[in-house]
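The following block contains the structure, expressed as C-alpha cells.
Below is a slice of the complex: some chains, not all, each in place.
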Amino acid sequence: KDIMQFIESEQSKSKVQLSIHNFTDMCFKKCNANRPITSGGLDSNEEQCLTNCLNRFLDTNIKVVQALQGSSK
Amino acid sequence: QIAQELAVANATELVSKITENCFEKCIVNPSVALNAQEDYCVNQCLEKYMRSWNVISKAYITRIQQSSAEK
C-alpha cells in the first residue's frame, strides 16, 4: 500500500510540474507578446500579468468543463 | 452518433483544446477577473469549437469511407 501511495503522489506531483511548465510557457508568451526583452527582472505589471494569465486560464478551463457537462446531460 | 461516442470518450482532450483556443482568442490582456466581453467571447467560442469539432468529425469519416470505397 505504501509503495502505491508513493507512486500516486509522485505521479500527481509530476502532473503539477508539467502543468506549471505549460502555463509558464503560455503566459510568458502572452505577457511578452509584441515587445522585446529589455530586462531580466519582473516589474509589478509583469508579475500581475502572469498571475492574471494563469488565473483567467483556469477560469476559462472551468467554464469549458461546466459547459460540456451541461451539454452532455 | 459515432461522433458523439468519440466525443464522450475523448472529453479530456476536447476540454484542453477548447480551453487553449478560446483563452488564446478571447483573453488578450488578462486582468483580475474575466470581464463581461471576455466571458461572452468564451461562451461563443466554446460553442463554435464544439460545432467545428462535429463538422470535422463528419467530414473526416466521410473521407475515410470514400477512400475505403475506392480501394
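Labels for the chains are A and B, by order of writing; each one numbers its residues from 1.
In this section, a residue touches a chain if its C-beta (ideal position, glycine included) is under 8 Å from a C-beta of that chain, and two chains touch if they have at least 3 such contacts.
Computed from a predicted model, the values in this text were never measured in an experiment.
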item: Composition by chain label (entire complex, not just displayed copies); value: A x3, B x3
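The definition used in the following text is that only the chains that are shown with their structure count from here on.
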item: CA centroid of subunit A to CA centroid of subunit B, Å; value: 20
item: Interfacial residue positions of subunit B with respect to subunit A in the complex; value: 8, 11, 14-15, 18-20, 22-23, 26-27, 29-34, 38-39, 42-43, 46-47, 50
item: Contacting residues of subunit A [partner subunit B, same complex]; value: 26-27, 30, 49, 52-53, 55-57, 59-61, 63-65, 67-68, 71-72
